[in-house]
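Encoded as structure tokens, here's the structure I'll be asking about.
For this depiction, one protein chain was excluded, whereas all remaining protein chains were kept in their positions.
In order of appearance the chains are A, B and C, and numbering begins at 1 in each one.
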Amino acid sequence: MNFLSDNVWGAWPEMFSAIEVAAGGPQLSYGEDEISARVEARFCEVFERRLRVFPVISGTAANALGLATLMPGHGVAFCREGSHIAVDECGATEFYTQGARLMTLPGRDGKLSPNEISAALAHFQRGLVHHLQPAAISITQASEVGTVYSQAEVSGIAELARANGLKLHMDGARIANALAHLNCTPAEATWKAGVDVLSFGATKGGALGAEAVVFFDPDDVGDFEYRRKRAGHLASKMRFVSAQLEAYLAEDRWLARAKRANACARRLAEGIARANGAELAHPVQSNAVLVRLPDKMVARLRAEGARFYDWEPSSSGRTLVRLVTSFATPEEDIARLVALASNGSV
Amino acid sequence: MNFLSDNVWGAWPEMFSAIEVAAGGPQLSYGEDEISARVEARFCEVFERRLRVFPVISGTAANALGLATLMPGHGVAFCREGSHIAVDECGATEFYTQGARLMTLPGRDGKLSPNEISAALAHFQRGLVHHLQPAAISITQASEVGTVYSQAEVSGIAELARANGLKLHMDGARIANALAHLNCTPAEATWKAGVDVLSFGATKGGALGAEAVVFFDPDDVGDFEYRRKRAGHLASKMRFVSAQLEAYLAEDRWLARAKRANACARRLAEGIARANGAELAHPVQSNAVLVRLPDKMVARLRAEGARFYDWEPSSSGRTLVRLVTSFATPEEDIARLVALASNGSV
Amino acid sequence: MNFLSDNVWGAWPEMFSAIEVAAGGPQLSYGEDEISARVEARFCEVFERRLRVFPVISGTAANALGLATLMPGHGVAFCREGSHIAVDECGATEFYTQGARLMTLPGRDGKLSPNEISAALAHFQRGLVHHLQPAAISITQASEVGTVYSQAEVSGIAELARANGLKLHMDGARIANALAHLNCTPAEATWKAGVDVLSFGATKGGALGAEAVVFFDPDDVGDFEYRRKRAGHLASKMRFVSAQLEAYLAEDRWLARAKRANACARRLAEGIARANGAELAHPVQSNAVLVRLPDKMVARLRAEGARFYDWEPSSSGRTLVRLVTSFATPEEDIARLVALASNGSV
Partner (left out) sequence: MNFLSDNVWGAWPEMFSAIEVAAGGPQLSYGEDEISARVEARFCEVFERRLRVFPVISGTAANALGLATLMPGHGVAFCREGSHIAVDECGATEFYTQGARLMTLPGRDGKLSPNEISAALAHFQRGLVHHLQPAAISITQASEVGTVYSQAEVSGIAELARANGLKLHMDGARIANALAHLNCTPAEATWKAGVDVLSFGATKGGALGAEAVVFFDPDDVGDFEYRRKRAGHLASKMRFVSAQLEAYLAEDRWLARAKRANACARRLAEGIARANGAELAHPVQSNAVLVRLPDKMVARLRAEGARFYDWEPSSSGRTLVRLVTSFATPEEDIARLVALASNGSV
């Protein structure tokens, strides 16, 4: 019963076939291969526009390299308290930008809103050389607590961004789960809503290790390719990263499997919410369930072999925990966890 | 007939099986998995000592992160003219060190020697705050031109390093090819000869994308793990990188396949050296052949489909080209290239 | 009537004599001169211990270089919301540390307290590679709002720092004003209370441009001197910076003049506090007065020629403004401002 994260699971069978096929015969290295070319074309198709896409192997690299391309060292990027770039990447964005600042803001259900950003903007006088200068907004889709920005919410933030000369970055480590929840196209969820740069995640969705930085406006690419190279993120056998992205996007499998993960989370949420003393902390819109459970229940679940992270320290006898499902979470694990929570035994 | 580089080839069949096996069941992410633990143990075994090993996915990352851990921003690392870190990594080491300097030095057959380093050391006054401070030496094994440092050569450089308080880094992108040439153990070729940190390459030898930074002295690790994380080089599904390293080292396959690649290079060198106007530029000790060929022959070979890089611009009617073989170079490609070079036709 | 800042004023007459004297005859450059040597000795005397001191020319440089020497790129420094390093130095500390983070915390009267820092520490798991690692605490003495940490307050923070392996940095741009308020020696106010590194300010107190980084423990100096040089902060004619520091510390003038500035502030505060609708926001313990004034009064004062900064935007008809006095603020300016505030005319 592993609900620690979606990245504790292996990878789709299709991933293995794809990279085996990719292995056949020599190919130019460093992304000059045919598969990488096909991947860019496929991204244009999926997102319905001319764009530039650059595979990397980690979400941290995607986020930090993407943001560093968009903002100078004296820039500020606004993001939600608890966002991955702010708390789980050991300052990668600060490192790559040569010391830009992430300003974390509160917001309902793990999401930013224009109000908080507007308020924060007031702290920085534009053009005043003593002040860091607002440069970007980064939102996580689906969010760290499993909620999903609606198109309207993204558009609202994007409008504020444009009005203030800020770039809008989307950390899409779980973009598939968000899309599986939203009733819209990938294009509508991203650039049509005003997103400039997307960290497109495939690893959590079922790849071995494949992410991509997507610049919807090719003019934003700037010196990204040199940055990626200098960072050691231009893989020599890039074909194998690209092959994963190709398999991921093929036949809309990425969305189908994300739907499955989301459904697991919903089922888990519904089941566990019925348990005595349990309370969902946020709407369950993707593949994460944030739920407050009595400490005794938490201990019991762990004793029975369930694995998951505390999201906050225990308080008043209850702990907020995070349960993450994936393309591979066994149905029986969900049933068992729900049963354990509800009955106190199985 | 692809002789551009060893990284144009795919990967061993064993790599695919290994990662498929690795996919089974949940595992802790970010290198806390069982396979990664086994890999460290295996490295200790292979190198016959307690050491620390950290997988990354590119040789550039291995070199730059390793060197950045060993030297401050005001440091100088000495390396050979034409070394990969100096000319083919877009300044990754300078980036990661926050502006340390690589000082490139001449040397016979693509290798550094204590003489050149000693001469270079004289340019820097120790402790003078206006001067960058010598901090490290980096050697490439096997070298960029296919030669191999003998144990004595490495020891000679290491002695100089120790006497001057410098760390010795080895870029082992092709360490397997070097070992396949040397008549010594991995330990003898590295730490017993005085190497402090090794960039252990597996990708060029047949992995999909797997390298490792090996600190022979655990005290040298310092803040490496934070550096790797901040750089986005701590893969979430690290198991798949580690699985490649495990497969690579299993049953000494890495050395066997490197021997095969070296043998291909030797055969290619012997064959092509007999062609009219051809002249080997360096001893062929690993899997690269540096050979001067008449420009007409170069054009003819390319017209027949051979692919390889010019290593220097044409001069006096001849061009120095580099031919690289690998675990996968077809025998017939070698035979065909030799025939084309020798007969002018096939 | 200029109350914008203490750095709008010129410099003491003694500064000019001191640098003229310093100009006599050749001296070694880059801090190897005799005056610089005397300055270090004088600092040891003033602070009653063996220490190391390094002049620089700006407080921003002192803070950022000092902190960068104490903490790695993956470090976090805790500081008060509104602290100079966080809001007025355009991210200098982040730049010099290659992307460390400043975490701003609330606290009464512009000061940090152990409680807030303890709470903040809980956000970072020590040794977890995904998390930035707490490394330092920085406090401003006197604070940005004119309050002063008591010895006990500094000790309390220092204890927490030591218990958590953090270094304690003091931004002493106005350390003289703080000392003039405290009834203790420079030693008691700093290293005896647990401060590791002090940005010693003289510019605001009356120098032309002279600050110093003071390492109370010589072991903390590390590579500071290389950092300063690489940053372009090692002045070639350092004698002229050192001469200012020498004049500053001579005959305890620095404290006498700071007392004068503090007295001006106190008088100003007492006078203005009696005006209708005026309310002091914090105890006036150094040379800054933070006071809420009716917006109409603010407008009137400015119309009459008074210059000062709004500290917060207007709210409910009143604005928090900051009034700063200095060694040179004319008595009549204070009297006039008080009269203008009180009577509505003069």
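Everything that follows uses one rule, which is that contacts are C-beta pairs under 8 Å (C-beta built on N, C-alpha and C of every residue); 3 or more make two chains touch, one makes a residue touch a chain.
Quick caveat: nothing in here was measured; it's all calculated off a predicted structure.
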{"item": "Identified contact with the non-displayed chain, of C:G91, C:G107 or C:G271", "value": "C:G91"}
{"item": "Contacting the left-out chain in the complete assembly, out of C:A64, C:I139 or C:L198", "value": "C:A64"}
{"item": "Among A:R50, A:H130 or A:R274, residue touching the chain not depicted", "value": "A:H130"}
{"item": "Chain B, residues in touch with the chain not shown (by the definition above)", "value": "73-74, 87-91, 93-102, 122-123, 129-132, 313"}
{"item": "Positions on chain C contacted by the hidden chain, ascending", "value": "2, 4-5, 7-11, 16, 19-20, 22-29, 56-65, 89-92, 95, 203-204, 208-209, 226, 229-237, 239-241, 328"}
{"item": "Residues belonging to chain A that touch the chain removed from view", "value": "30, 72-74, 98-99, 129-130, 133, 223, 225-230, 234"}
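The criterion applied here is as follows: only the chains that are shown with their structure count from here on.
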{"item": "Central subunit by CA centre of mass proxy", "value": "A"}
{"item": "Chain of greatest Cα-centre distance to chain C", "value": "B"}
{"item": "Gap in Å, rounded to a whole number, between the CA centres of chain B and chain A", "value": "34"}
{"item": "Whole-Å separation of chain centres (CA-atom averages), chain A against chain C", "value": "42"}
{"item": "Computed distance of Cα centres, chain C from chain B, in Å", "value": "51"}
{"item": "Junction residues of chain C, two or more chains touched", "value": "73-74, 98-99, 129-130"}
